[in-house]
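First up is the structure itself, then whatever we jot down about it.
With one protein chain withheld, the remaining protein chains of the complex are depicted in position.
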Amino acid sequence: MDLFNAIIQVLDSTIRLSVPLLLACLAGLYSERAGIFDIGLEGKMLVGAFAGAAAASVFHSAFIGLGMAILISVAFALVHGFASITHRGNQIVSGVAINFIAAGSTIMLGQAWFQQGGRTPALASDERFGAIIWPGADELRSVPILGPIYSELISGHSVLVYVAFLAVPFTWWVLFRTRFGLRMRAVGENPAAVDTAGISVAWLRYRALICTGVLTGIAGAYLSMVQNGGFVKDMTAGKGYIALAALIFAKWKPVNAMFACLLFGFLDALSIRLQGTPLPLIGKVPVQLMQALPYILTVILLAGFIGKAIPPRAGGVPYVKER
Amino acid sequence: MSMPYAKLPAWADYGLIPVINLAVAFVVAGFVVLLVGENPFRAAAVLVEGAFGRGQGIAFTLFYATTFIFSGLSVAVAAHCGLFNIGGEGQGYIAGLGIGIVCLAFDSVLPWWLTFPLAIIAAAAMGALWALIPAYLQAKRGSHIVITTIMFNFIAASVMVYALVGFLKPPGSMAPQTRTFLEGAQLPKLNWVIELFGAKIRSAPFNISFLLALAMAFLVWVLIWRTRLGYEMRTYGHSSKAARYAGISETRIIIIAMMISGALAGMMALNPTMGDQHNVALEFVSGAGFVGIAVALMGRLHPVGIVLAAILFGMLYQGGAELAFEMPAISRDMIVIIQGLVILFAGALEHMFRPYVQALFASLSPRSVGIEAIKGKGA
Partner (left out) sequence: MAQAAIELIGINKSFGAVRANRDINLEIVRGTIHGIVGENGAGKSTLMSILYGFYQADSGEIRVGGQPASIKSPNDAIALGIGMVHQHFMLVDNFTVLENVILGAESDALLKKSIAKARSELERLEREYGLEVDPDAIIEELPVGLQQRVEILKALYRGAEILILDEPTGVLTPAEADHLFRILRQLKEQGKTIVLITHKLREIMAITDTVSVMRQGTMVATRETTKTTVGELAELMVGRRVLLRVEKGEAEAGGVKLAVKNLTVKDSRGVTMVDDVSFDVRAGEIVGIAGVAGNGQSEMLEAISGIRRAVSGSVMLDGKPIDLTGAADPGELRDRGLAHVPEDRHHVGLVLAFEENENSILGYHDDPRYLKGPFLDIDAIRDDARDKITKYDIRPADCRLKTANFSGGNQQKIVLAREMEQDPGVLIVGQPTRGVDVGAIEFIHKRLIAMRDQGKAVLVVSVELDEIRSLSDRILVMFAGRIVGERGPEATEGELGLLMAGVEHREAAE
């Protein structure tokens, strides 16, 4: 029974750790499906986290915080669009720039406004998104096996967790069942086909980037207003890049993205849980190996040794009308 | 096919446009300063004063610049071959492993001038090795080098944590770092050079690796513009078709360019470890690999420009520290914002102001803007 409880706990933290990855990964999916590389997920999440926590603590409202997180994150996404769509700049360079500006400005503004070494004030419970307890969760807790699964894994998460997991079928639906999704996928594969069909390539890509901004904003809000009770500097700690890795690992598909993020979240949860305790059969696995595993797996996938990750064909290339 | 932009005089291309881009980055940074309620002009004055006002400041400025010269050169070498090496951070970090092993092994038996060359070789070799795998995967398997080098940054971080909490750490110590190097692995300071000019320096980590950085800048210039290898790299960087026509092997040139780039990134680890902290500690690179991107873009990929841009960023780091002290509302992270803005305006938006500058030049003197000779029509 101890083992079972341990598994439940690891899975529970897997879910919690996967959520920011999943939101950022889906965010990247919108932009990359539209043909815009985005290594600025990290930065957009970070500004989202900061804006969310800052606004929530100033206005004493979790929802204002969330709104602000989304707003600022979208603004950063539009800067990326301005550089890479309007001015046809290098998308990688623009993404790097955004990560820097985000890292610097969150700490500096945080320090200037709140004087807590780059932190925002600790959020009160009504300024955060609290856990939602599902009906009957407490009563069913004692039921063997199913009880803990229901009350620990399914119930008891913040609304943003459910939002993240609902975003998966929703993204799938947008991508494959709507006009916008069809056009977005088309513009990432062959923008000339979209252009000759009489659709604006630039406007379509901007809209995809807005979706990216909304999702990274929510991801940031989750970090600072759910996982943590306030903003801490550099709190994304590379999650944007893991999300990017997960996106490649998922071959740019929403449902795969969920499984990739759950896998990477699970590795994270496991490495925290184990902290050097030996595993049966394998023996002692260095924590660092577990932490590096998402990246190693992604490199192996990219090298084409396990399946082939084919990115959207027009990705990274500014669209120029060719004559 | 025509070039997208008509020609500007060289001084405008290499001087005016970077200055405009830099100026815009600083104007935007000025607004951030306003946002936290400080006077941007006073902030600028404090920053420059902090960086160059006293010998102490100059020494620190040059100490920071040393690392940035290496990382800027690293980015530039790859860029001349048309490759974006975003992995300088990881290549520099992993080089700490080589430096650590060499210094721990020899600092008690060899003088610094023998340990130093060994450490250079070890650092360069580790950096090159860390760049080799992404290069090979790009050349042979077509994996996007930007993504693989990012992944390798994180893998390097894990490897280094593993090494620093493991075999590099002295037994019994809790801190994830090597023991302090003995004198045989401490680089001599260069502060006396500044003191020659009458300045007083209490203590600053400005050290001999600065000379190595200048030597490397010169060697990179020789490599790129004076060797057959550099010629091949530039050819491939400008046009892979022309390289194929000229009989240049794509695989070979990608791998060599990336290994040189990685070696330079590796060498940047010498300055903070052997020159300053006298150990290898967690996260000692602290973003310098990424600063290299800004430095290389700002310096327009030329070693002279890179040295100047590195000093500019050294100034920002040193002056930024003073600024944080003088104006509590402004933290040192102001520099990170400026870096980001420089990358944005000098990199991603580098062409934003060009049409206006061209229009200006065209209106001043039509002859100075050479019209592209387009006779043949593209298909």
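Every chain is named by a letter (A and B) in the order it is written, and numbering of its residues begins at 1.
Everything below uses one rule, namely that contacts are C-beta pairs under 8 Å (C-beta built on N, C-alpha and C of every residue); 3 or more make two chains touch, one makes a residue touch a chain.
The shown structure was predicted, so the numbers you read here are calculated from the model rather than taken from an experiment.
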The listed residue (A:58, A:182 or A:202) that touches the chain absent from the view is A:182
The listed residue (B:42, B:141 or B:238) that touches the chain absent from the view is B:238
The listed residue (A:36, A:161 or A:194) that touches the chain absent from the view is A:194
Could you please point out the subunit A residues that touch the chain left off the display?
-> 176-183, 185-186, 189-190, 192-199, 313, 321, 323
Identify the residues of subunit B touching the omitted chain, counting contacts across the whole complex.
-> 1-3, 7, 222, 226-229, 231-232, 234-235, 238-239, 241-242, 244-248, 370-377, 379
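In the analysis below, only the chains that are shown with their structure count from here on.
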Residues of subunit A defined as touching subunit B within the complex = 37, 39, 79, 82-84, 87-94, 96-105, 107-109, 111-113, 118, 238, 241-242, 244-245, 248, 286, 288-289, 291-292, 295-296, 298-299, 302-304, 311, 323
The subunit B residues in contact with subunit A across the complex are 32, 35-37, 84, 86, 133, 137, 141-144, 146-148, 150-152, 154-155, 157-159, 161-162, 290, 293-294, 297, 329-331, 333-341, 343-344, 347-352, 378
